[in-house]
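In this view, the complex is presented without one of its protein chains, the others remaining in place.
We call the chains A, B and C, going by the order they appear; numbering starts again at 1 in every chain.
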Amino acid sequence: MRLYHVSKSYMAGQYALHDVSLEVRRGEFVFLTGPSGAGKTTLMELIFAAEQPSEGQILVLGRNVARIGAGAIPALRRRVGVVFQDFKLLQDRTVEENVRLALDVIGTPRREARARVFQMLKSVGLQHRRFHHPLSLSGGEQQRVALARALVNEPEILLADEPTGNLDPELTIEIMDLIVSASTRGTTVIVATHDHGLIDRYGKRVLRLENGRVVEDHPAASSSIGASA
Amino acid sequence: MRLYHVSKSYMAGQYALHDVSLEVRRGEFVFLTGPSGAGKTTLMELIFAAEQPSEGQILVLGRNVARIGAGAIPALRRRVGVVFQDFKLLQDRTVEENVRLALDVIGTPRREARARVFQMLKSVGLQHRRFHHPLSLSGGEQQRVALARALVNEPEILLADEPTGNLDPELTIEIMDLIVSASTRGTTVIVATHDHGLIDRYGKRVLRLENGRVVEDHPAASSSIGASA
Amino acid sequence: MSRVLMLIAIAFGNALRGIRRASTTSLLAVLTIAVVLVLVGSAALLVENMSGLLDEFGAELQVTAYLEPGLPAEAQRELAERVGSAPGVEAVLLVDEAAALARFERIAGGAELLAGLEENPLPASIEVRLRADARTAESLAVLTDSLEGLPGIAELAQGQEWIEGYARAVALARGIATGIGIVLGLAALLIVANTIRLAVYARRDELDILALVGASRTFVRVPFLLEGTIQGLLGGLVALLVVWGAYELLLPQVRFGLELVLGRAELHFFTTVESVRLVLAGAGLGLLGSMTALVGAGSET
Partner (left out) sequence: MSRVLMLIAIAFGNALRGIRRASTTSLLAVLTIAVVLVLVGSAALLVENMSGLLDEFGAELQVTAYLEPGLPAEAQRELAERVGSAPGVEAVLLVDEAAALARFERIAGGAELLAGLEENPLPASIEVRLRADARTAESLAVLTDSLEGLPGIAELAQGQEWIEGYARAVALARGIATGIGIVLGLAALLIVANTIRLAVYARRDELDILALVGASRTFVRVPFLLEGTIQGLLGGLVALLVVWGAYELLLPQVRFGLELVLGRAELHFFTTVESVRLVLAGAGLGLLGSMTALVGAGSET
């Protein structure tokens, strides 16, 4: 994944992202941090083609997202898992159906889909809640459902926006371990977080944004080299 | 504020809260903590009359919330400020209008309301965003708007569910200081959080929930005594 | 007191903002109400003009009183005047023997039929036109009773069957119009209520969140009711314009068609009062619709 001089401006004269250039290699794990409103979510939205950059080019999985046609976006998104800051779960579907969405859109046979969803929910500790609706879940439970949906189809890229913001410290470690293990299986991971304890614990690469600019790019303690994702 | 043997069960046999009894004095500051799904949000919903307890009595501001009539609920809620875990902002109103809602419902004159809203937004650092819509705010910005709405009418009780979950460490301190200062002005405050750093820093009373039960009630370092809220 | 005024001001503000902001739902609601009222308005216009035509048609119905032969012209005129003042009579026309003959000769073959006769066999007659409200079998009976007693009148050709047929036709037309009115009215109410309910449903978050910040039921509901009323008003105005435009556009053709068939076509648009009534009907529908919408929404809040 590569960004070349990317800027994003929602209002004339104000930049949510300003001249950001960076490269993330395949299978790499990156923490994205920075103060509130620094542009973390915006950066993820650009990678995900939920927003178009005002300037610059963005290469994701061999495609230039800055110039992608509307018809090609779904195919891209199926290869990218996302945990949104506000979860974005469908209130009128059960937990299982929400997670299964990511498999339904690629036409996975129902039986196989159910089995994989069950395994996934088990690994986030919510298999017993699979027939409930999101509204009847606690904040942390909803967050884990969102993560399960993002990971269930084994995406090539995982973008997780504050995935442990509503979790207690023990659960946070469990969930982060899950994400890290996906990354060791080859998934490129970007995790936005405010939790410095987490960043220190894992010793991964850290990108620090401030006012839309990359002000720090701290490499991982034990660097693993791969191709650009 | 007093709870007597309060239980809440959404499904037969499963308790979100189980036999909780506690007292919070007027002007007291309480941290509510515990793992995901422990019942923190549920406890706040009961105090706020958003849910009815399955068993037990709840006394808030001299009213028994467990038996309150639908007609009396608005009056109670106007004296209680709430920050919801999912913010609950109106997407089709500006930041200013969202915050002003809490003043509109008590019929505050427009001029006075605007002035107070402006001050409040300034203290959460968002006065320059007051004509924007929530959707164009970052997660942390939305969270601060929610807090501003909860505090703007100087409530007698403030219930804040994870009010700093989307904020960076510096901003977290700023915002918590704001909440603490409200409490020193006499507002009873309950803050649900997973952030142990925060709890340690302020040395306030800590209530720890697990599986719907109070497993720890750690008094404040410097106890301030007052009447029950 | 100023609090109350403030709350009222806020309610109005919220209603107007609701319409401006929720532009999609508002527009759809206004459009639907307009479409419904175009139907109601067109039907009303049709029925009204139809009943106007029926009235004109009814004006042709008449009772003919044949006079005794040999009555002097002076006596005939006097008699005609007396008949003219009888109950239910709108106008009378005296047709003397000569006029009757002239008329008969104009009928195809009539002249030949009478060619062999030396004397005019046709009697003079008084043709009585009835007032609109007297075109019923009952009024007719009263009239004929009072005419039959008059000296100089030989026979009454009552047109009883015609009158009864006409009265029945009017009753039937009125029945059909009432039926259409009830069906359309119910349909309009249902559709508008459904539409506003959907519009409210699309904004159910707003109802929830307002309740959470301590808004009273009234504070939450009044803006929605006002909004529905305003939407209805706008829908009514749009409908009035559309019906009026269609009327002006189609008038020449329709008038031509009616003149061909019926020989006359006195068409007219709604009066000002009726126009206002149509717009107010829209407002009423909007209010009623949003009331039913909120009744349903109440259970969820």
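Everything below uses one rule, namely that a residue touches a chain if its C-beta (ideal position, glycine included) is under 8 Å from a C-beta of that chain, and two chains touch if they have at least 3 such contacts.
Since this is a predicted model, take the numbers as computed values, not measurements.
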| item | value |
| --- | --- |
| For the chain not depicted, the shown chains it touches | A, C |
| Contact residue for the chain not shown (choose from A:R110, A:H128 or A:R201) | A:R110 |
| Per the touch definition above, residue among A:K8, A:R116, A:R129 or A:R149 touching the missing chain | A:R149 |
| Candidates A:A50, A:I173 or A:A220 - the one touching the absent chain | A:A50 |
| Full-complex contact with the absent chain, from C:P87, C:P121 or C:G245 | C:P121 |
| Touch with the omitted chain, as defined above, among C:L143, C:A199 or C:L294 | C:A199 |
| Residues of chain A in contact with the chain not shown | 48, 50, 71, 73-80, 82, 84, 88-93, 101-102, 104-110, 149 |
| Contacts of chain C with the absent chain, listed as residue ranges | 24-25, 28-29, 31-32, 35-36, 38-39, 42, 108, 112-114, 116-117, 121, 157, 165, 168-169, 171-172, 175, 179, 183-184, 187, 190-191, 194-195, 197-199, 201-202, 250, 257-258, 260-261, 296 |
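Note that in this section only the chains that are shown with their structure count from here on.
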Components of the interchain contact network lacking chain B: A | C
| item | value |
| --- | --- |
| Chain whose averaged C-alpha position falls nearest the assembly-wide average | B |
| Farthest-lying chain, centroid of Cα atoms versus that of chain A | C |
| Chain B-chain C separation of Cα centroids, rounded to whole Å | 62 |
